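All remarks here apply to the structure that follows.
Some chains omitted; the rest stay in position.
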């Protein structure tokens, strides 16, 4: 998804969450920092950490800011935080600009003291819930769903014995996708929506428990992966260990993990609900090989997201796998984009073809998606200029056709080349010799028995979604 | 008050507010910026501006940050704000460090859309009100009183026709000192507490109305002073002009303006409730001359806060007024303070005596207050070293003895030299040849008929205050 221009369809956003609780009282701030580092790919707009000391006052110290984890935190800020229970968040921006007040975690004071909250996902009834709250006099200072959830927790807390009970009751009211971490002054609570749309897992290192969006973050801090939080499960971590409540669980058949986590979003070294992301991408490549075989000399992937599927394609076909590109690892977010008028192009600055590898070869080029098509066209042009005789493009996801209401950032229709063109038209536009998209009914190859959501390709949403009659959404 | 170390007695703080509304739709952001500049002396910790366009969407753009107006705003940020109705705030920090989330104005979304709010003052029942709200499930994201007021406005708004009516009902619930500016998407509302503890006034420039903590800010933006908002008055400025509600007004005899605004806090070029601050300081100097005459050759003031009272002392006695000091105008907030061990001192770096002016002279040195006494001692030592034969100190306020609960930053008892020493002991400690403090019963000279609050000197609070039995507060 090399040329994604970040545009969202709603209030939602992709994000990463990471919680840590050291029962013996040692500082977890730096573990949270490194955990967020490992989740940085899930959100680059803003980040934050909030921590408390469970042996001290019932309050949280928080640092939040716009930018990468490395931009917001330095040694001084991190050491000032200090606490043995806390959570962090990386946020993926939406249209409408960067808003500091929307950075998470959200720290609130309420009847029972303080509470910090961070979530990944998008509520489908957030607007409704906000309006309900406003009708009772509530005020909102952000536009993030966490504030709505926090309000409900605070209200439920008036009539409940424990924080986890209040969280449990609160999440019953919300609909949509969420992986939620809440830290009360003495507990760390994790919840995953009943469909399991967003991932969340548990780790442990000596006396420290972790909750993380992806298992790679647990590895990064030297922890052991314990297990996934199950769809619909609420786990409470306290000095009594882990307790679990599965009241919200639904029939596993109806579970609907976001398939895009496997295709593109998650890190290749993560494992979600028992399925290795690496493995699922190898299988995607193999599936493409089966659906769209071709005579060729070399299989190459577009760095970094197409590499593993390319490996799979190579393994299935026996066509050698090659490294056709050098990716400039210094091109970051603040990179000055070339103007249309300049001879340099963003693609060339990011990627360069290694001529020797592709010269006189028939190439299979694997990528995870095509958005506008301009990047693909540029890459193919570069390959051909370097002497590639043929370029056969294989895409490890079906074309996006429907909006995502659950927080995955799918470009809007106008930007999607697939929305207004046939596959053959696209093939011609990007200059490929052949083009094959993952077939929708083959997606299940990637994740085995796991229930997953493919609504962005099919329009089959796992739950009711807001907005107009979806079936006609793109028909005009 | 040269050596004030900023420490507060409660949640309150000194602040400045500035609102602007251009009825024809022209941008008021830069006027708010310049208005805040003129009020910068009222708060240097953080500042912010929030604006809306009354002809556009019902939302506010806000920029807030730690630091001076000049640190937080640059041309780009200011021009991005854009709006014809808005308000700004400068905040004076409290103990507990700098907290971005406490920067004002507070912008909230509630049942009727958006609302921005900024206030100067300190509520005496804020904790009580917060707890009441929390008992109904409210959540708080800051520790500022504005959030409490905003909640009440939001709740009252459920059952009122207009925003100003909701504000009116909300302020009925709060106790303490406040000058409040609220901007709803179509109105600018100003309120002053019934005692008039904090100042607020109205200005106008063509089609633009202003609300400001001090009249100097109206002059700075080229506006005409219209009038003060009266104690207990609520004014609503809309496209229908100014309307007024005086329901909260009390007997003028009970009004209790903070006398410290006249002594020190307000700018000399401001006028509050009909009394020129300059004039009141001249009168303070004259009163000191009457109470504590002395044979001397020259009257000098400690820059900048003692200069006008020194002029008054000079006028009353006929002793010439002189400029004894050069004040370094580049020494700002971020100035590296000399360590105890260094030969340089903060006083010497800030002030230098002009030897020629003071040599062989008997000096009357006028200042507004003595806190720890170290600065006064240093200044007197510098004067004597430069050849002054005698130094007679005159202080234009009585000694602080009681805490302020209304948001004026009075140092804590331990820091106050006056708290544990007699006037003669202090005189000796600072090395003065004589010392006279403004007498409490002469304070009224400064402001004529106006009711004022002198509780920090007398303990006579105009309303019930929280905490222990005040009469014994300092008795140990």
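The letters A and B name the chains in turn, as written, and every chain counts its residues from 1.
By our rule, a residue touches a chain if its C-beta (ideal position, glycine included) is under 8 Å from a C-beta of that chain, and two chains touch if they have at least 3 such contacts.
This structure is a prediction, so every number in the text was calculated from the model and none was measured.
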Task = May I ask how many copies the whole complex comprises, since the file places only 2 of them?
result = 4
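To be clear about the criterion, only the chains that are shown with their structure count from here on.
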Key: Distance from chain B to chain A - Cα centre to Cα centre, in angstrom   = 49
Task = Could you please specify the touching residues of chain A with respect to chain B in the complex?
result = 100, 106-111, 134-141, 143, 147, 150-151, 154-155, 157-158
